[in-house]
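Below is a structure I'd like to ask you about.
A protein chain is absent from this complex, but the other protein chains hold their places.
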Amino acid sequence: MLKNVYTTRIEWSDCDPAGIIFYPRYFDLFDTCTTVLIEQALGMRKIAYLKAHNFAGHPLVEGRARFHKPTRYGDEIAIETVLVECGEASFKLEHRISKAGVLAVEGFETRVWIARDPADPRRVVNRPLPAAVAARFSGG
Amino acid sequence: MLKNVYTTRIEWSDCDPAGIIFYPRYFDLFDTCTTVLIEQALGMRKIAYLKAHNFAGHPLVEGRARFHKPTRYGDEIAIETVLVECGEASFKLEHRISKAGVLAVEGFETRVWIARDPADPRRVVNRPLPAAVAARFSGG
Amino acid sequence: MLKNVYTTRIEWSDCDPAGIIFYPRYFDLFDTCTTVLIEQALGMRKIAYLKAHNFAGHPLVEGRARFHKPTRYGDEIAIETVLVECGEASFKLEHRISKAGVLAVEGFETRVWIARDPADPRRVVNRPLPAAVAARFSGG
Partner (left out) sequence: MLKNVYTTRIEWSDCDPAGIIFYPRYFDLFDTCTTVLIEQALGMRKIAYLKAHNFAGHPLVEGRARFHKPTRYGDEIAIETVLVECGEASFKLEHRISKAGVLAVEGFETRVWIARDPADPRRVVNRPLPAAVAARFSGG
């Protein structure tokens, strides 16, 4: 299974008047971690793999998170991301955010592959994963 | 059951290079809608009910969303928010975002009540819902 | 001169641990107000005018703000936006945010027109304002 650990710091800009992270920011982080994982799997940056595979992104069809412990500005966190499942046209990832070794948040994403619609390049349509991508996602 | 409909517009700033909303922004919207619902239930603004009940917020313990259709900048959306369950120390909300009458996104939140820790006002601790709040949440 | 007033509310998600708006959010608001002003001037939504004029946006070359009074979550604000100058390839806007009739923030933007590079549609290049746009911006 593809796996990655990403470390970052919770910034003042991520936090709300309660002094803790504004929780949608975790979904921003999950998105970054997924990108980093895919970039490593494919050996190229997102900007390159979008071009190589003529696609437009890998949006979510479902996203979920469980929040166990709050994080605050200045907290150093580690996010472990694992690609846990790869289907023909979708794939699943899990993220575990820990702070000082203690689990703080779990995230779950189901994503699909989309491409620009040839009929209207401003629109996007679902696509099966390219064979080369599916192979890498399956550990090939 | 407490219910509210909030209308807004997806802005350029909400969207990503695929031209569709960057999905964590939906969770920002859910948060705003939850606040609006509670403000209406309690008959006061968040800044007032934080003060009245000496509490610090109502963070999530779990959040989830299912994405059925993308939204793009310029799209007018309506978000129907329902408080579906109210326990002693937590409550649940559901959000349904529709565009031109068609369901685009469903959101699910489980939230808890927190207060500033008397021992350290920069920290927060879990609290049962104040009786007055629980009564309103239960439709009283 | 083209002018518009946009009203909105500062949300919890806009604010930082000091309980006041996180100031970059004002620039988000300026961007939305500029879009609304241009949409009204051109009589079409941004998504339509991007297509009509085959362009990619109107990014800033300079942005500035003066912050006179803080705003906090729950504050209702009004943003008056004026297109103060229109050149061949750039235009300037001023924004005045007021709260309960008192000036809170002033914003200043200098923007240019960009189009997708025909040689590489993922890149953007500067362009003179289309004649129809310039005419409207000049009050024609």
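The letters A, B and C name the chains in turn, as written, and every chain counts its residues from 1.
We take it that a contact is a pair of C-beta atoms (placed from the backbone, for glycine too) under 8 Å apart; a residue touches a chain by one contact, two chains touch by 3 or more.
Since we're looking at a predicted model, the values are computed, not measured.
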- What chains on display are touched by the one that is not shown? A, B, C
- Task: Sort through C:48, C:61 or C:132 and give me the one touching the missing partner chain.
- Result: C:61
- Of the listed residues C:2, C:20, C:37 or C:97, which contacts the missing chain in the full complex? C:20
- Of B:6, B:22 or B:137, which sits in contact with the chain we cannot see? B:22
- Absent chain, residues of chain C that touch it: 16-20, 22-25, 27-28, 31, 56-57, 59-68, 70, 114, 122, 124
- Query: In the complete complex, which positions of chain A touch the hidden chain?
  - Reply: 11-13, 28, 31-32, 35, 45-48, 57, 72-74
- Task: Using the touch rule from the top, list residues of chain B that touch the missing partner.
- Result: 12-13, 15-19, 22, 24, 47, 51, 73, 121-122
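The definition used in the following text is that only the chains that are shown with their structure count from here on.
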- Task: Since chain B and chain C are copies that touch, just let me know if over half of their interface numbering is common to both, same, or not, different.
- Result: same
- Item | Euclidean distance of C-alpha centroids - chain A vs chain C, Å | 31
- Task: Would you kindly tell me how far, in whole Å, the mean C-alpha position of chain B lies from that of chain A?
- Result: 23
- Using CA atom averages as chain centres, what separation in Å is found between chain B and chain C? 28
- Which residues belonging to chain A are in contact with no fewer than two other chains? 16-19, 22, 24, 122
